[in-house]
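Some chains omitted; the rest stay in position.
Letters A and B mark the chains as written, and numbering starts fresh at 1 in each.
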């Protein structure tokens, strides 16, 4: 790409940070310390990375004040990670396809696609749907009837947005996200079978939400399933009908939330955890990986385990469990000393 | 929509239930007690919802006999939940796209699509496949060769049905379901590598089955993988090759069944549970959430935990585990009293 060189001084100005050393250094690319070449920019989190920095070929770095960087030019930053992220987008701006509707896409009459939106090959857009400006739908996105997608969204290939789904601005959906499938609800039909409970609610996704590949969010039964502004959801997560996910919530891969779970602002749910239905996970709570929730989690609490325990109790129980085989021997020794004869089979056998 | 008003008396007749109060009440919509407006129909499960009912603006309700509903018109029902579900579909009939094949769909020569079926944009239908009357394929469904889909099915966007898959009548597949991927089978190839075991069986899905978004069902190795009539499977479930799922089985989200698992009629498997291969889960058994099955589950049994325990044993073990740290201290006190000196390191350390 024959574009003018990107100078370290211009990046420093963009970041609002001081440059030390050769301010005219031309940045060709960005990389980790391990992979960087002599014309790449890398970054150092702290003094602890001094060895890696010494071994790196990186031509320039972003580093905290006071950390020695050899004779490289350096941008000094109190938050090198965040400034490096911003530097990456400055050096490699996110590209977007041209605005317009690919001729192979199918847009129903009465759908509104902003002229600045980009609709990729083989997308389909149902009647009454709307797509906002600068939003990009990659190949093969399926938008059902009366869906609304805001501005500046990136909807990756093979996503499906069922009817009535609402998506805010700056939302990113990775490949294969399914919003608005029916919730899982049945009633006995009085004749020994199961009757489907109609699922007529919506999925409503706030601004600045990002949802990972293959994640599924079911529509509400009557009301809506909601994902609050700024929340980030990883891959292959299942969110049941009528869940209420607050703002700035983080949900890691393969978590499953049964129906009507409320997750309050800023809570973090680690990978593969699960929650039974109708629970509340309080503001700022942290739910450990593979936890199994069967009751509410207080705001700010840290829980772990299946069934859930408060974090300290979980670690004590697990440490104690490691000592249990020895404890059984010790109690047997005590019983012998005392001449006690426990019932020969006192165990609770697994079935 | 300017259609004639839907009168409460007509709904009562449809449900075969008595109406009390203004039988000419015009129903505009359906909603929960919390969200209902004055022209909406809601429902009350039992006396326990009296407070919510009193606070509701719902114009009419379905309620059990004897439950006070104020001066609202009411349909009396012994099963308000089921009758409300039926009312929802009466007020808001499920809509379906027009029959016919969208011009952007690709239908191979020799495929048979019933004239009453609806094939959406960008669907592809392989040679020898057949689609029954009133079945709807939403945008982008991929039907491989020699697949058979029955009548009155709804196959949502981005589903894939691999060759030879059989789907009965009134089956619902939510977005992104994959039927007929290869099972996971390899043999040592005698040269230090892995040889793929050919997977040439089918997936066979019975009538009235519903499968949630993103769920995957692998084809049989030699015989078939079967999902019995009336079974309901939630999102992101994995069903391995040669599983035999009986009738009316319920499988909740993110469950994983390894190959050749048999699940008998009416069993329920809760979310995120897993089963090792070649097991049988007996008729009517209930497998708790996040359970890990490594052996059979008897008909009617309730199991929990990983590894599985009979439900009562599981709860006793978990309660006892909470008391274990204290027990360690108590045994130490006994040993001191008796002058016993346990080996200093008796623990089984986690690795």
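One rule holds in what follows: contacts are C-beta pairs under 8 Å (C-beta built on N, C-alpha and C of every residue); 3 or more make two chains touch, one makes a residue touch a chain.
These numbers come from a predicted model, not from an experiment.
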item: Per this structure file, total copies of the shared sequence (2 shown); value: 3
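Following the convention adopted for this analysis, only the chains that are shown with their structure count from here on.
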item: Centroid distance [mean C-alpha coordinates] between subunit B and subunit A, Å; value: 25
item: Residue ranges of subunit A in contact with subunit B within the complex; value: 104, 106, 122, 124, 140, 142, 144, 158, 160, 162, 176, 178, 181-182, 184, 186-190, 193-198, 200, 214, 216, 218, 222-223, 236, 238, 240, 254, 256, 258, 272, 274, 276, 290, 292, 306-307, 309, 313, 316-327, 329-331, 333-334, 337-338, 348-351
item: Of subunit B, residues touching subunit A in the complex; value: 30-32, 34-35, 79, 81-82, 85-86, 88-89, 92, 94, 102, 104, 120-122, 138-140, 156-158, 172, 174-176, 208, 210, 212-214, 230, 232, 234-236, 248, 250, 252-254, 271-272, 289-290, 297-298, 301, 303, 306-310, 313, 316-318, 321-322, 324-325, 327-328, 331, 334-335, 338, 340, 342-343, 346-350
